[in-house]
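Scroll down for the structure; my scribbles are underneath it.
The complex appears here without one of its protein chains, the remainder shown in place.
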Amino acid sequence: MVETKKLALIVHSGTLDKLLSAFILGSTAVSIDFEVHLYFTFWGLMMLKKGEMEKAGLPATYKHMEEQLGQKLKEMNYPTPYEMLKRMKASGRLKLYACTPTMEMFGVTRDDLIPEVDTLAGAPTILDITADADITLII
Amino acid sequence: MVETKKLALIVHSGTLDKLLSAFILGSTAVSIDFEVHLYFTFWGLMMLKKGEMEKAGLPATYKHMEEQLGQKLKEMNYPTPYEMLKRMKASGRLKLYACTPTMEMFGVTRDDLIPEVDTLAGAPTILDITADADITLII
Partner (left out) sequence: MVETKKLALIVHSGTLDKLLSAFILGSTAVSIDFEVHLYFTFWGLMMLKKGEMEKAGLPATYKHMEEQLGQKLKEMNYPTPYEMLKRMKASGRLKLYACTPTMEMFGVTRDDLIPEVDTLAGAPTILDITADADITLII
């Protein structure tokens, strides 16, 4: 019996480039039967609010490339970050966490969040998840 | 006997959001008896200069939310990054490193830095610290 591999991603960023990097990595991991844990904090957490992920843009440094990238992704029929998230979720191998300290700092409630979120949790949960993960990254 | 767990964080960023993420994670780790190693480099190193951490703000992309977040943190009586750092230090389980190449690049001397810094060190020390860490992140 092969042990299940585990990828833990802490998503601090909320910009389109970082979401794509995180979700492409997460989707690939799910596709080869990894267990994937995504913990959203700070600007990442903001992207879990209903309707927000669809509006994700590029950071200030690369703002001027936002329109070009958006058009290219459309032409390629590239899945949006939210579509990627839902596919990962549908696999049954994704666990999605929302950071409770961030929710308090920005006045965000459970009802504000997309239904795909599994668990509201704080930093102790990150340490639990990452303690036995094969790969841990913060993006 | 349980072996002590070890968290290694390389703090490259110097903005309030990243410092909070790093220090909330570090504080939580300290509270459950992890050994925590914080290595400050680049903009993170700048925040070790006396008086600088108190002035940490948000990055360009989120600058417009700086005042709102600052007021909310005050209302919550949230500890400042420097207060969190001092509490971690008081636990005896935090080791604080300042990156010597960065100090040279920006003309920073030991006397410019807060007294909580334990060691001035370069990249070989990062590899030493992280080689046997249970969790290693760069933020």
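First chain written, first letter: the chains are A and B, and each begins at residue 1.
Definition applied: a residue touches a chain if its C-beta (ideal position, glycine included) is under 8 Å from a C-beta of that chain, and two chains touch if they have at least 3 such contacts.
What you are looking at is a predicted structure, and each value in this text was computed from that prediction instead of being measured.
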item	value
Contact footprint on chain A, counting only the chain that is left out	5, 7, 17-18, 20-21, 24-25, 27-29, 32, 34, 59-62, 69, 72-73, 76, 78, 134-139
Residue numbers in chain B that touch the chain omitted from display	10, 12, 15, 41-43, 59-61, 101, 104-107, 122-124, 126-127, 130-131, 136-138
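The criterion applied here is as follows: only the chains that are shown with their structure count from here on.
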item	value
Centre-of-Cα separation between chain B and chain A, whole angstrom	24
